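What follows is a single structure, written as structure tokens, with notes after it.
Only a single protein chain was left out; the remaining protein chains are all shown in position.
Chain naming follows the written order as A and B, and within any one chain the residues start at number 1.
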Amino acid sequence: MSDTQWQIFEVFHQQVRGEPHVYVGSVHAPDPEAALILAKEQYGRRQASVSLWVVPEDAITATSYEDVDMFDHGTDKSYRESFGYETTKRIKSIVADRTESRGEA
Amino acid sequence: MSTGTTFSAAGDIQGEERSALIDLLYRLGDDDLMIGHRNSEWTGLAPILEADIAFSSMAQDEIGRALSYYRMLHALGEPDPDTIAFTRAAAAYRCASLASLDRSDWAFSTVRQYFYDVATTRRLALMADSSYTPLSQFVRKVGGEQKYHMMHSRMWVVRLGKGTDESRLLMQQAVEKAYPHALGMFEATEWDAVIAGSGIGPCEADVEASWVEEVAEHLSASGLAVPTNVEPTYGGRCGRHPEELGCLLEEMQKVYKLEPSAPW
Partner (left out) sequence: MVRVSPTRGGQPGLRGDKPGDPGYEENLAAFESRVSRGDKVEPGDWMPDAYRQQLIRLIHVHANSEICGALPEGGWIPNAPSLKRKLALIAKVQDEVGHAQLLYRAAETLGKSREEMIEELISGKAKYSNVFHYHAETWADVATISWLIDAGAIVNQTMMAEGSYGPYARALKRICYEEAFHLTHGYDMCITLATGTKLQHDMLQDAVNRWWKPIMMFHGPGDKVSRHTDLLMRWRVKMKTNDEQRQQFLKQYMPKIYQLGLTVPDEWEMRFDEVEGVWRYREPDWDEFLHVVRGNGPASALRLRTRKMAHEDGAWVRRALQSAAGQSAVGESVAGAG
């Protein structure tokens, strides 16, 4: 190869402590440390920042969009969600029953 | 050796301390303006896009600092920042020759920037407790920005010093060329003793000593030889400049001078 544009690093940026690092783009850089130094100006020169990560592009393993259907839910999974339960409705009816039976007594 | 007096605003500083402060601020501002100008000549032309972007930020930081120093000067009764920057004759500038030399190649520009960054870092550290409050406040504000400058320029020196035979050679040539001009940054002016004595800033010999030590260490670690028995290139601090400054000023003042009294 006659020339080089170095390797590609993916850049993740954190705006404030406590927030997640968010993917913002890539830099061409010769090594991780240079990648951080160069990414700082391309991705941190305007946004507030507290932290940057760089990851070699080929270190990322990803699912394929062709397999997007594997994220589908084949059966009812509401049992693991709070919306799958009717506690409020149930407790209301219990309280209502009690009031009713007290009234009778 | 500081007298312990604090000057909290422009109105509080008088006499020879005021003159010394003005001398210091012109040196700081002019250095930053000229090296910023030279660095900005790389914008759009650097060896790779990522490096281009980072180097433009160096230029902006430096010109931004020049503006801040010129504002301090204006508060001390000197002309407004643009008048200071754009109207003086070459002999009235107080920048070291290191700052005004042509940008040359990437080796020279990165070596110069490294030499300048080490000097700036040392100088800022020694001015963080300046007895002139506007200066100490400013210095503390740019500390973080300067930390990044150091990482950036150390990175270039070591990467290119340890890169290929070709890059090491170019870097070594750049070191030889820039070193005497770098020592010229520490040319003491007639106000040196007053600046140190009143606690406004460091004496130049102190900045130079710590500069020499740090630079020697990093050059060696980068596989580069440290120049010895170098005769410093003095003159910038008293207005004697290389020809390059004249050309730079002609370019810089070209548009401004079309209508010197109008806003642009």
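By definition in this document, contacts are C-beta pairs under 8 Å (C-beta built on N, C-alpha and C of every residue); 3 or more make two chains touch, one makes a residue touch a chain.
This is a predicted model, so every value here is computed, not measured.
K.L.:
Thinking of the complex as a whole, which visible chains are touched by the chain that is not shown?
P.N.:
Displayed chains contacted by the hidden chain, ordered by label: A, B.
K.L.:
In the complete assembly, which of B:G44, B:G77 or B:G144 touches the absent chain?
P.N.:
B:G44
K.L.:
Using the touch definition up top, pick the residue from B:D52, B:E78, B:E176 or B:E244 that touches the left-out chain.
P.N.:
Final answer for the missing-chain contact: B:D52.
K.L.:
For the full complex, which residue in B:L126, B:M150 or B:A193 touches the chain that was left out?
P.N.:
B:M150
K.L.:
Going by the touch rule given at the top, which residues of chain A touch the chain that is not shown?
P.N.:
Those residues of chain A that touch the unshown chain are 1, 3-8, 10, 25-28, 30-34, 42, 46, 57-58, 60-67, 70.
K.L.:
Can you name the residues of chain B that touch the chain not displayed here?
P.N.:
Touching the chain left out of view, chain B contributes residues 33, 37, 40-41, 43-53, 56-57, 59-60, 63-64, 66-67, 70, 81-82, 85-86, 105-106, 118, 121, 147, 150-151, 154-155, 158-160, 162-164, 166-167, 170, 214, 217-218, 221-222, 248, 251-252, 254-256, 258-259, 262-264.
Going forward, only the chains that are shown with their structure count from here on.
K.L.:
Between chain A and chain B, what is the gap in Å from one C-alpha centre to the other?
P.N.:
44
K.L.:
Under the definition above, what is the set of chain A residues touching chain B in their complex?
P.N.:
5-6, 27-30, 33-34, 37-42, 45
K.L.:
Give the list of chain B residues in touch with chain A in this complex.
P.N.:
Contacts found on chain B: 48-51, 53-54, 56-57, 148, 151-152, 155, 159.
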